[in-house]
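A single protein chain has been omitted from the complex, and every remaining protein chain is retained in its original position.
Letters A, B and C name the chains as they come in the text, with residue numbers starting at 1 for each one.
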Amino acid sequence: MKILYFAWIRQRIGKSSDELDVPQEVATVSDLIGWLQSRGAGYAAAFADRDALRMAVNQEHVDAAHPVSNGDEVAFFPPVTGG
Amino acid sequence: MKILYFAWIRQRIGKSSDELDVPQEVATVSDLIGWLQSRGAGYAAAFADRDALRMAVNQEHVDAAHPVSNGDEVAFFPPVTGG
Amino acid sequence: MIRVQREDFDLAVEIAALTGGRPGIGGVVSFTGLVRDFSTGKQVSAMTLEHYPGMTEKELARIDAEACARWPLEACLVIHRYGRLQPGEQIMAVVTASAHRQAAFEAAEFLVDWLKTKAPFWKLEAGEQGDSWVEAQASDDEAAARWEKP
Partner (left out) sequence: MIRVQREDFDLAVEIAALTGGRPGIGGVVSFTGLVRDFSTGKQVSAMTLEHYPGMTEKELARIDAEACARWPLEACLVIHRYGRLQPGEQIMAVVTASAHRQAAFEAAEFLVDWLKTKAPFWKLEAGEQGDSWVEAQASDDEAAARWEKP
């Protein structure tokens, strides 16, 4: 699974992406967040405030209940501020 | 009194302005229209449809009840269509 | 700021001049009116804009001042051309600039609506069936009436 991080989430994790094999029990974006949080302090800090978190699966905005699987591109970012 | 004509009112009258001494009994724009209508066929045609007529006194939009006097600049025109 | 002129204008140059040195501006809205090649079903080959020199400038200045009084604008520009124009040519533009976009959008709509019903311009269209004066539209009066104060 390709996982992308943007803005302060990227800064807290310390990199802009991961390429990871995700265990089978990770079925949704919410599961993925829980699994990533256990990967270290940077991840824990990045995902501490779930309300501040937005996500996309295969480049479409989704909510945390959206399913994920290993072929997907998943992205985490704060609320967008373009324009 | 300087009287200006625009658009099809100008075309019907056949000129873009008049410089006229207006008799004392012409007290309002409405009076002026009545007085001008008697000046010939072009004027009569120009002022035939009062609903289609707009007017300004000293370069401000006014209605037909507005007073006029000999020092004024009065203009007659159809509804505006700029923009 | 208002301008009445025969010449064409460059919108980007106008916006740059208007916003230059005013770094508090966050949003700029523009409306540009173009000569269409049809009008109420008829082909239009050219359009001639007649206006009332003197009153035009005063009326545009009044409208401009009203917009600045109603919205917190950092800058505001109205340009209107007169004379003979071809389809596709620019007739007029309004530009509004503000810290936030809502004020700029509303003020631009207001300026166009009032300009269309108050500024002394008249359009003569030339086409296959000869010349004809454009008639005022009730929809423009309705649009302008939105902004009348109670």
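Keep this in mind: a contact is a pair of C-beta atoms (placed from the backbone, for glycine too) under 8 Å apart; a residue touches a chain by one contact, two chains touch by 3 or more.
Keep in mind that what you see is a predicted model, and the values were worked out from it rather than measured.
Displayed chains that the missing chain touches over the full complex: A, C (touch as defined at the top). Counting over the whole complex, chain A has residues 4, 6-8, 10, 56, 59-61, 75, 77-83 touching the chain that is not drawn. Chain C residues in contact with the hidden partner, per the touch definition given at the top, are 10-13, 15, 19-20, 23-38, 87-88, 99, 101-102, 104-105, 108-109, 112, 143.
Following the convention adopted for this analysis, only the chains that are shown with their structure count from here on.
If you average the CA atoms of chain A and of chain B, the two centres end up 73 Å from each other.
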